[in-house]
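I'd like to ask some things about the structure below.
As you look at this complex, bear in mind that one protein chain is not there, while each of the others sits in place.
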Amino acid sequence: MPLCVSKMNDEEEQPILIVEHLTKSYGSFIANDRISFDVKKGHIHCLLGENGAGKSTLAKCIYGASRPDSGKIIFKGQEVRFSSPRDAIRMGIGMVHQHFVLAEPMNAVENIIVAEESTGALLNLQEEKKRIHALCDQYGITLDLDTPVGQLSVGQQQWIEILKALYVGVDLLLLDEPTAVLTPQEVETLFSIISKMAEGGISVLLITHKLNEVMHISQRVTVLRRGKMIATINTAETTRSSLAKLLVGREFDFLVHKEHVQPGPPSLEIMGLAALRDNGSPALHDISLTVHGGEILGLAGVSGNGQPELFDILVGVRKPISGEVLLEGKSILSLSPAEIYKEIGSVPQDRLKQGLVSEFSIQENLILGAHGNPPFCSRISVLNFKAIQSFAEQAIQRFDIATLGPDQKVHQLSGGNLQKVILARELSHPVKVVVASSPTRGLDIGATYYVYQRFLELLKAGTGILLISEDLDEIFNLSDRIAVIYNGRIMGTFDAGEVDEEKIGLLMAGIEEDN
Amino acid sequence: MAKRYSYRIEKRKDIGIFLNILSIIVALVVSLIIASGIIIFAGEDPKNVFMAILKGAFGSQRAVIDTLIKSTPILLTGLATIVPFRAKIWNIGQEGQVYAGAMGVTFIILYFPQMPAALYIPVLLLASVIGGTLWGYIPGILKARYNVNEIIVTVMLNYVILYLCTFLLNGPWQEPGSYYYNTIKFPDSSALPFLFDTRLHTGFLIALLLSFVIYFLLWKTKLGFEIRAMGNNPTASRYKGINTQRLIIIVMLISGAICGLAGGIELLGIHHKLIYGFSSGAGFTGILIALLGRLHPFGVVLAAIFFGALRNGSVAMQIYSNVSSELVTLMMGLIIIVLLFSEAVFKYRIRRVENVD
Partner (left out) sequence: MLTEFLQVGFLISIFAGAVRMGTIILFGALGELITERSGVLNLSVEGMMLSGALAGFLVAYFTDSLWLGVICAALAGMLISIIFGLLAVVFQIDQTVSGLSVNIFAAGLTFYVYRTIFPDVGTENIPNLVPFSVIKIPVLSEIPFVGDVLFSHYALSYIALIMVGLIAFYLYRTKSGLILRTMGENPRAVDMKGVNVTLTRFLAVLFGGLMAGLGGSFITLCSSGLFVADITAGRGWLAIAIVIFGDWKPGRILLASLFFGFVDALQMQVQALGVQLPFQLFLAMPYILTTVAVFIGRKRSGQPISLGEPYVRE
């Protein structure tokens, strides 16, 4: 049921923010191309666009983190030119980033008040705590203000980011993809908080790529595509599918066309796995999953519920404290990562941190993991550069990697190409199972589509895929079967046709239906 | 519409080889200028000083030989430093590992005097390698197994082994009747043979060969690949099957081994006895050489010869002018700082950007 803010009379529906012909480019790449739109006071306004459409760039300009090359920003009736976020904050614009900016060992109060101009030279933490408590009550936020924020849940960390803005007092709050890391229930709480803000006169600009959210909560929506403003419409006057059309410029096919392949025998069997995090706290309890050849098992779950630890175990970097993992009947727990790599391919969550050596060339990254084996390396440990180079050239061609050559350093590549390098590497030898963690995060539509195509190829070849993802759309698009992980436990495993997003959402939040 | 320009300072994505070399040349020139300034401040003429250094370093065949002799130990410690530094393992214990190698040699000489002549020198050199390796193993295992900061441990161990050596040289290993911290003179059969009828001992050749070995190791072998990968991204390396714990120990062993060898060669090629202070700070200088040589074996060869020349020339400099030989050490430190600044400056560039209104 859509949330409604009572209609205000025309006098109050003045735009609080007007953006006129804003242009911002990075080198020759035009991220925002003469964008114009306005946000009315007290509205919840969505900025809708796919990854790479220019939403973040636009937000940065409004928020003062970037300076536009040309164009005007008019806020509260005055033209403004921000030289830093500090200026924007002073004028009453706040932003809640997608990736939180918190000092983990410090508590909520300290994180909220640090560097605020309103506090005096000497700290008075007790008073500040009271103030923040009052704010929480006002907006219906429940939060532990004393615990180090690193120990709080992701949803709670987001309330802290929002409180940072509320604490200073904002007139316009920007939220960048706030629901990406929330369970459906936390999303509801967020929306109710936002609605209360809007009722209180705070305007909200919600940046998202999720059509459902737009329809659910906004009064108006601006659609961006490839840096251009396509349309600004009242939400009540449009539909999900017409928005989708505006979003991608063509009839959007919500589903990837998958041939139904009969799943083969069990490839990867995870049984009763229990594991600890690095800091000793429990991460996984009694995890059991089975991936068959030729199928995609989608593991849905909010990040931080044990997925990284599961990934680590499957790759061989972490040892569980109990349980078993069998690949075609043989245990892999005693194998080293190098040995596991011969049979299990992996696409890590953090490309540059876990998957690639940024100072190395493409060809060096392509052999990473297999660098000690023939044909890349001889028996006496000497590298065979001819073999390495020809392999690299083939891989670049096969996987359509946009590069100047196999010698190019990897840190110069774009996100999509980085993922292609990783795929080229992992898929260049026949593997029985692929474990992919958030494989399309941050990729634009083209690159996402490319990844999906490669996955479908794998399925045809009989490989099984364990897809770990937070993105429910992706899970539902691709998976043959879906499992949900919450707090280190599997909350249920279903065939794709048996469940809908709502049920999965509940499970992701740890809510099991009784009966 | 009038075009307006503004200038923006941006970071480059990559420094090409040309700019790399240019930054080194700029650094050398700037250092030269600053050094000249210091010399003038000390009341001397820079031209005289530099000429004295050049003459002392390369002015005669004997001078050149001396330069090469002086570069040998620091070439070795420099090479030893490259390997762990490339893995971002900061071994600062070269000095102690050099002493450990020297003590290994001394141990054999003092307690195993009867040895077949043909085996003597190889065994002694092996003992120096073992000594250095053992001393390098301690920080290696502490870091690999317990993640203990290797910088502090290696620095501390330097002091510890120095005191150990002092104790031995003032006690059981002291030359009977001597007031100084030294052992008896080593037997002639333990001296490293000379090259080509000159005073240049084979240690120099060994060092030069080792530079090729290190080059080959780092860029042509699996181990070198893993070392470089780990130095750049230990996380991804682990995910892709590289055993980083094992690597930490290996690089420390290699580093200790080469430093130990440096100690052994210094003893068997120059001093022919273990005497306190024999290394003249070769260990620490190795760090300098490695940084100057940009952690590349051939760069280190050049840097070592350069510093050997300076050291050798500084003796002449002290005779012909009033400038103290410590200027050379200062210059080396100065060059590194200037080089780092130079590298930093070349990382940025100024771009002219059109302002479109």
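Just so it is clear, A and B label the chains in written order, and each chain counts residues from 1 on its own.
In this section, contacts are C-beta pairs under 8 Å (C-beta built on N, C-alpha and C of every residue); 3 or more make two chains touch, one makes a residue touch a chain.
Predicted model, so just to flag it, every value in this text is computed and none were measured.
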| item | value |
| --- | --- |
| Per the touch definition above, residue among A:G27, A:G77 or A:G120 touching the missing chain | A:G120 |
| Candidates B:I25, B:L119, B:V160 or B:I319 - the one touching the absent chain | B:V160 |
| Contacting the left-out chain in the complete assembly, out of B:A80, B:V105 or B:L291 | B:L291 |
| Sole residue of A:S84, A:S242, A:S336 or A:Q453 that reaches the chain not shown, by the stated touch rule | A:S84 |
| Residues belonging to chain A that touch the chain removed from view | 84-86, 89, 101-106, 110-111, 113-116, 119-123 |
| Where the unshown chain meets chain B, residue by residue | 38, 42, 90, 92, 142, 146-149, 151-153, 155-157, 159-160, 163-164, 166-167, 170-171, 284, 287-288, 291, 322-324, 326-327, 329-334, 336-337, 340-341, 343-345, 347 |
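We adopt the following convention: only the chains that are shown with their structure count from here on.
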| item | value |
| --- | --- |
| Whole-Å gap between the CA centroids of chain A and chain B | 47 |
| Complex contact set, residues of chain B against chain A | 13-14, 220-223, 225-226, 228-229, 232-233, 235-243, 355-357 |
| Footprint of chain B on chain A - complex, ascending | 69-70, 315-317, 336-341, 346, 348, 353-360, 364, 368-369, 371-372, 377, 381-383, 409, 411-412 |
